[in-house]
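The complex appears here without one of its protein chains, the remainder shown in place.
Let's turn to subunit A:
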Amino acid sequence: MEAWRLALSSSIRGKLISAGYTSLSSISSVSSSDLARDANITEDEAFEILKLANQSSGSNSCNGNRSLINGAKNAWDMLHEEESLPRITTSCSDLDNILGGGISCRDVTEIGGVPGIGKTQIGIQLSVNVQIPREFGGLGGKAIYIDTEGSFMVERALQIAEACVEDMEEYTGYMHKHFKANQVQMKPKDILENIFYFRVCSYTEQIALVNHLDKFISENKDVKVVIVDSITFHFRQDFDDLVQRTRVLSEMALKFMKLAKKFSLAVVLLNQVTTKYTEGSFQLALALGDSWSHSCTNRVILYWNGDERYAYIDKSPSLPSASASYTVTSRGLRNSSSSSKRVKMM
């Protein structure tokens, strides 16, 4: 099909053809920025042209690089999207570094470790940090906190929220030395209000809630992180049929992945550890079994090394395996004082 058949204004059509784009296949195989440059038009206009071209060639067979199926993207566009995806900081720069900047949105990240290592602390820190306004490099979003264990304490969340606001105020004071440091509009109470807190007391409640999340997030589009603390607790009870448990868990994992992709939010699942009997000895492993370990995009393991807490990237499609230390302070998660220790790459 020829380019002059597209429903464009004559001036743009002229520019397109003089740049050499005479057939639809040539248009559909180029990116919008290249098209804009070649035809001397704006990127918005180029984008419109590509959209039109796609619509008309959709039903015909085409030997362009663009796929015919609506919604499929090429890897180039996906790379652009991924690079511009925001990340949620953990308030610990060493940890952020090994995470590639923070917890990534559109992904399901599993964080597991022994009791007392700081899983709930990371959960609360993330539910506060997601709310950091854009002016401060944050997402300005809200959080959903699903508490299955009862470890969430409002006084602790308030403590972390207050420290976050103080840090923001200090930052403005530092950046605008001549202004008073009162540019921060957020108050700790606002931060608490923006955490949608659900307490779940049985596995049936947990499943029902996860099923309901799609509707809830559609009505609260500024939710940017969903934290489940912990995903495991209700599933380690007596399930008569382990096959059923695996099925329920994989359905739940799939729902979380869909939520993450659909609403571009981060899903953080906190998990417990258990001992697994493999190859004749007991080893530490994250709970919920082997099939569950495939359900998350990223996996971070928290552990003790001497007297310090460490986080280790166990599984990630893009990040190298590395570990970093962190501490839990009264203000939340922070770098450990001996952060002169460099991040260890494996």
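Definition applied: a residue touches a chain if its C-beta (ideal position, glycine included) is under 8 Å from a C-beta of that chain, and two chains touch if they have at least 3 such contacts; residues count from 1.
Just so it is clear, contacts and distances are computed from a predicted model.
Trainee: If you had to name the missing chain as UniProt does, which of "AP-3 complex subunit beta", "TATA-box binding protein associated factor 6 like", "DNA repair protein XRCC3 homolog" or "Hemoglobin subunit alpha-1/2" would it be?
Mentor: "DNA repair protein XRCC3 homolog"
Trainee: Decide which residue listed in A:15, A:37, A:156 or A:255 touches the omitted chain of the complex.
Mentor: Candidates A:15, A:37, A:156 or A:255; residue touching the omitted chain: A:156.
Trainee: For the chain left out of this view, which of A:47, A:136, A:171 or A:198 touches it?
Mentor: Final answer for the missing-chain contact: A:198.
Trainee: If I consider the whole complex, including the chain that's not displayed, which of A:50, A:114 or A:322 touches that chain?
Mentor: A:114
Trainee: What subunit A residues would touch the chain not displayed?
Mentor: Contacting residues on subunit A, toward the hidden partner: 114-116, 120-121, 144, 149-159, 189, 192-193, 195-199, 201-202, 208-209, 212, 216, 232-234, 236-239, 272-275, 277, 281-284, 287, 304, 307, 330.
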